[in-house]
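Every protein chain of the complex appears in place save one, which is left out.
== chain A ==
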Amino acid sequence: AAAARVHEGATPSPGRSRPAVVKIHPVVVASIVDSYERRNEGASRVIGTLLGTIDKHSVEVTNCFSVPHNESEDEVAVDMEFAKNMYELHRKVSPSEVIIGWYATGYDITEHSVLIHEYYSREAQNPIHLTVDTALQSGKMSVRAYLSAPMGVPGKTVGVMFTPLSVKYVYYDTECIGIELLQKTRTSPSRTNGLTSDLTQVAGSAAQTQEMLSTVLAYIEDVLAGKVTADNSVGRYLMDLVDKVPMIPAEDFETMLNSNINDLLMVTYLTNLTQTQIALNEKLVIM
């Protein structure tokens, strides 16, 4: 844990830069939503710790876990032992993740949040505070991030101001593909979706490419017919697109395709052969 820092009245040290962008992985928000769904009876919101990595200008949130807490009108109690324990356990799996802040569900920042933020300032330098509006108070599930800054008259009334940061979603490639698959569950009535077989996926990708092509074609037709004014930047993109198709003479292309097919047929043949071999071997050796 970081060394203790008294937050009230202290000014941020000049060497440390304050992050401007918060990059979030979708798994974090999904986790938060899941813990909100599993909250205790009577609790209106859940809180938890955010784990991730800090860059010079941005903070990347890659993991989180929820922390049990009790909140009532006048007091708030957070199970700090639990938080410490969980952090240790998580460190065993990914030693590079550090505590970078905390999250709370809900739309507003309450006074209790200030206290909790105080606690987290002891665990991490400049913790960020994330709110996920799971109750959909603002009409959609908005995810916002804040940094705290002291404000007020030093020595007299001091307070804490939460300055908003911009939130960006980042994905690994594989995460992208996972999310794409999950998106399909939105449309089915029982919110379920089986894992698609390879062929259907190829068909899906092909359909998407076709759609994109038809959109582009429609735009070009409109421009030619004078319905839409031509945009130079779009024109440049189109030029790049057309240039990317390599100029290969037809015979070369055919030979390339054929040799590729030959390779694949050979692999198919070999795999069939090996499969028969295994079956034979079993019959001879074991039975």
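We take it that a contact is a pair of C-beta atoms (placed from the backbone, for glycine too) under 8 Å apart; a residue touches a chain by one contact, two chains touch by 3 or more; residues count from 1.
In this text, contacts and distances are computed from a predicted model.
Asker: When you check the chain that is not on display against UniProt, which of "Eukaryotic translation initiation factor 3 subunit H", "EF-hand domain-containing protein", "Acyl carrier protein" or "Exostosin-2" does it turn out to be?
Answerer: The chain we cannot see is recorded in UniProt as "Eukaryotic translation initiation factor 3 subunit H".
Asker: Give the residue, chosen from A:N70, A:Q137, A:S214 or A:Q275, that touches the chain omitted from the document.
Answerer: Once the missing chain is taken into account, the touching residue is A:Q275.
Asker: For chain A, which residues lie in contact with the unshown chain of the complex?
Answerer: 25-27, 29-31, 33-40, 62-63, 65-68, 79, 82, 85-86, 89, 92-94, 134, 136, 140-143, 169, 171-183, 185-186, 190-196, 198-199, 201-202, 205-206, 208-209, 250, 253-254, 257, 260-261, 263-265, 267-268, 271-272, 274-275, 278, 281-282, 285-287
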